[in-house]
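A single protein chain has been omitted; all remaining protein chains appear in their positions.
The chains carry the letters A, B and C, assigned in the order they are written, with residues numbered from 1 in each.
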Amino acid sequence: MTGMTIIVKTVAEWIKGFIIFYGVYIVLLGHLSPGGGFAGGVIIACSFIMMELAFGKDQAAKELSKHGSHLLDEYGALAILFLGLLGYFLPKLPFFSNVLMQKFSFIPFHILSAGSIPLINLAIGLKVSTGLYSVYIYLSHYDPRMQEDE
Amino acid sequence: MGLLPLFVAIPLFSALLLGFIEHKKGIMHTLVMLTTSALVILAFATPLQRGFYFVGGHHPFVGITLMLDPLNRLLLIVVQILVFVASWYSIGYMEQYTAKSRYFSFVFLMLAGMNGIVITADFFNLYVYMEIATIASYALVAYGGKAHELEASFKYLVLGSISSLFILLGIALIYSQTAALNMMVVAQRLDVTNPITWLIITVFAAGFGLKSALFPFHSWLPDAHSSAPAPVSAILSGVLIKVVGIYVLLRFFYNIIGVDQAPLTLIAWLGALSSLVGVLLAMGQHDFKRLLACHSVSQVGYIFIGIGLGTPLGLIGALLHIVNHSAFKSLLFLSAGSVEYATGERNFHSMGGLAKVMPWTNAASFIGFTSIGGVPPLNGFWSKLILIIACVSSGQWILGLIIVVVAIMTLTLFPKIQKYVFLGDLPSKFRNVKESPWSMILPMLVLCFFCIVLGALVVVPVLRETYFLPAVQALLSGKWLGVFQNAP
Amino acid sequence: MVEISIFILLVFMIIGMVFVLEMKNLLSAVVMMGAIDFGLSVIFLLLSAPDLAIVQIAVAVISLVIMIRATIHREIVETPSQESTFSSRVVMLCFLFLFFILIYPAFSLLPIFGEPIFAESASSSMKYLLEGMTQTGSPNIVTAIVLDFRAYDTLGEAIVLFTSVLGAVSVLRYRNRKKPGSST
Partner (left out) sequence: MIYALCIVLFLLGLYGVLVKKNLIKIIISLAMMNNAINLFFILLAYRKNGVVPILSFLQPNANLYETAVDPLPQALVLTSVVIGLGVTALMVALAIRLYYVYGTFDITKMRKLRG
C-alpha cells in the first residue's frame, strides 16, 4: 500500500505539525484549562494515524515502528507507576501523594505549578498516544496469510 | 498497613518490566519466581487486625482508601499462593506457546487487578481494578489463538462487559443516593428502605452474579475456562471468579447493605440450582478441562448456599470451600494440563493407561479426585460436611439434601475419569509419551500438599481461630457504621 | 434551555441507535455510531463538562477510525441469515419494555435534574471545589481529582488501556503455538 494521492499527502504533511502541537498543548495545559493527558494523547495518536493513512504502511513504519511504539507505551506506564511510587519511597509520604507539591512551592496559574500533575499528564500523554497508535498499526498491518494456526 | 500498595505495585512493575526482557529467558523466569514468592511472603507478613491505608494521604471522604481486615487477608493469601503455583507451572507448560513474556505480563496484570479488588474500600476503584483483571483474562483466554479459543474469548468478553456495565450503573445509582464512593461512607448513608436501594441490589446481583457464573448466567464459564491455557484455567476457576464475584457480593450484602434475609434466601436457592445444573452439565462432557469447568459452576453454587444461609457455620463453610475449591480445582486443572502437554489430547474417552508412563501426574490427579469427591481425610470432605450441618441446623433440609445429592453425583463422576485416563491399557499412539518436566510436577505436588494439610488442619484450632473465625466475624459484625464519622 | 437541548439531542441519539440496529450496511452503521458519539460530546459540553467533551470527541474519532478499518474492504452487508427470528426479537423487546416499566417509578426517586445531591450534604465534591486549588495547585478541579485525589484510579485506567493494547497485540500475533520439536 503506497498511501493516497499527492494532494492528501501534501495536506497531511502540512497539518501534521499543527495537530501534534495542539495535542502537546492540551497535554501541557491540562491542569490549567480543559484537557489533559488522555485527550491530548488521543489527539497525537490521531495525527500519527493520519500520517499512516496518507503515506501507507512502509513510510509510517520508518518513522515509528510497531515495536518502538509498543516500548514507548511501556515506558509511559512505568513512568506513571514510578511517579506514584515516588511518594512511597520517600519518608513520611504515602503512595501517590503529590510529592513535588509538598516539597516545593509554586506560583498558581503558572504552567509549572500543581506539583507532579503536569508530569503525570505528560507520562499519560506518551502512554496513550503510542499505545493507541500501536493498536491501530497492529490492526491495519494484520495479514491473514501469515497466520500459522488454522 | 504500609505494605498494602505493594500488592498492586509489585505485580504491575513486573508486568511492565517483562516487556523489556522478552528474549532473555533466564532473567524472565527469575523475575517471575521472585515476584510471586515475594508476594506470598508479603501476604503472610500483613498484620491481622483491621487497618486502613490512605492513598495520597487524603482524608477517606476525599481520596481513595485501602482496607485490610481478616477476610481480605484470607483471600490475599489464597490468591498469592495460587498465582505463585500457577506461574511456577507455567514456566514449563507455556513452552508450547509463543510470546511467553506477554503471557506472564497478563498473569501479573490479572494478579494486580485481583489484589486491587481485594484491598480496596472504594466502589469506583473496585470497578477499575475489576476491569484490569477481567481484560487480562479475556486476552489470556484467547491466548492459544485457535478458532474455538477466539470464540470463547469473544463470548466471555461480551458477557463480561455487560456485567461490568451493570456494575457501573449500580455505582452511578449509589452515587446519586449518597454522593460518596467510599464503602464505609456508603454503608452509613444508604437508606435500605428506599426502593432505589432494591434497584441497586438487583443491578449488583446481576452484574456480580454474571461474573461469578451463578445459575441463570453460567453459560459462558465452561467455554471460557476450558479454552484458556491450563495454568490460566486454574487461576480463573480457582480465584478470579471468587474474587471478582463472590467476595464483592459478600462484602456488599454483609457489610454495606446489612444482612437482609429475603435476598439471601434467593441467593441460596440460586446457588442450589447452579450446583445441580453444574454437576449435570459436567456429567455430559467428554473433554477433561470442560468437565472441570462445568463442575466449577456447581462448586460456586455450594459457596453461594453457604453465603445465603447467613449463619456463622454457613459462612465458615463457604469460606472454607472457597479455599478448598481453589486448591483442588486448580490441582485438577494443572494435572489435566499435564496430560494435555504430554499427549496433546483432551478427550478422555480416547485415553487410557497413562498411569504407567505418568506416575506423578496420576498420583496428583488421584489426590485431586478424592479431594473433590469428598473422601474423608482430605479437605473437600470437611467443607461439604460443614455446609450440610449448617443447612440442617438452620432448618433448610432441602438445601442440605441438594448438597448431599450433588456430592454423591460428584463422587460417582470422578473415579470414572480416573479410570478412563489413567487405568486400563495404554493405546499404541501413547507408547512414547513421557512424564511432564519437574517444573510442572512440583507445583502440582505443592497443591497436593495443601489438599492433604488443609484437610488435617481443619480440625486443629489454630488455623480456624487465626484465619476463618476472624473473617466470619468481620462479615457478621454487620454494616460498617461509625468507621469514618467526621466529615472533613 | 439546556434541558430542552439535551432532550432533543438524546432523541436524535436514540433514533440514530435504532438506525444502527436496523441498517443492513455495516459501514453506515459504524458511521452512524460516530454521529451518536458526536452528539454525546455536544451534550457533555452543554452539561458544563468540557474536559469530557474533548476526551469523548477524541475517543469517538479514534474508535471510528478503528471500526472503519475493521469493516472496510470486508463483508459490509448484513445478510438475512444474521437476523434473529421475528418472534425472538419481539420477545426480547417485550422483556426490555417490561424491565423499563418496572424501573420507571425509580426515576422519580432520583435527584431532580439540575439539583444534584452533592450540593446538599457534606460530600467529597464540595471539598474538592473548596480546597482543590489550594491543596493541589491545579485550577482545573477535574484534573485535580483525576491526577491527585484519585490518582490511584488513574493508574488503574492507564493500566487498563495498557492491558487492552497488549491484548490486541497478543491476539493479532501470527504464531500462537510452537511447532513440536522446534527449540526457540
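The working rule: contacts are C-beta pairs under 8 Å (C-beta built on N, C-alpha and C of every residue); 3 or more make two chains touch, one makes a residue touch a chain.
A quick note: this is a predicted structure, and the numbers were derived from the prediction, not measured.
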- Please work out which displayed chains the absent chain touches and list them by label. A, B, C
- Sole contact to the chain not displayed, among B:7, B:104 or B:124: B:124
- Note on the structure: Touch rule applied to chain C and the missing chain gives residues 2-3, 6-7, 10-11, 13-14, 17-18, 20-21, 26, 29-30, 33, 36-37, 40, 43-44, 47-52, 55-56, 59, 62-63, 66-67, 70-71, 74-75, 78-79, 81-84, 88-89, 92-93, 96, 99-100, 103-104, 107, 110-111, 113-116, 118-119, 124-126, 128-130, 132-133, 139-142, 145-146, 150, 153-154, 156-157, 160-161, 163-165, 167-168, 171-172
- Note on the structure: chain B residues touching the chain left out here are 124, 127-128, 131, 135, 138-139, 142, 145, 147-148, 150-155, 157-158, 161-162, 165, 168-169, 172, 175-176, 181, 219, 223
- Which parts of chain A are in contact with the chain that was left out? 32-34, 36, 38, 108-109, 128, 132, 135, 138-139, 142, 144, 147, 150
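Assume only the chains that are shown with their structure count from here on.
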- Per the C-alpha centroid definition, the whole-Å distance linking chain A and chain B comes out as 36
- Item | Chain centre separation in whole Å, for chain C relative to chain B (CA means) | 29
- Centroid spacing, where centroids are CA-atom means, of chain A and chain C in whole angstrom: 21
- Message: Give the residues of chain A touching no fewer than two other chains, as numbers and ranges.
- Response: 70, 74, 77, 81, 84, 95-96, 98, 149
- Message: Multi-chain contacts only, two chains or more: what residues does chain C have there?
- Response: 148, 151-152, 155, 159, 162, 164, 169, 175-177
- Message: Under the definition above, what is the set of chain B residues touching chain C in their complex?
- Response: 12, 16, 55-56, 58-59, 61-64, 95-99, 102, 105-106, 109, 112, 116, 124-125, 128-129, 131-132, 135-136, 138-139, 142-146, 150, 153, 173, 176-181, 189, 194-196, 199, 487-488
- In their shared complex, chain A is touched by residues of chain C numbered 50-51, 53-55, 58-59, 61-62, 65-66, 69-70, 133, 135-140, 142-144, 146-148, 151-152, 154-155, 158-159, 161-162, 164-165, 168-169, 172, 174-177
- Query: Which of the residues in chain A come into contact with chain C in the complex?
  - Reply: 26, 30-36, 38-39, 42-43, 45-46, 49, 70, 73-74, 76-77, 80-81, 84, 95-96, 98, 101, 106, 108-109, 113-115, 117, 120-121, 124, 127-128, 131-132, 134-136, 138-140, 142, 146-149
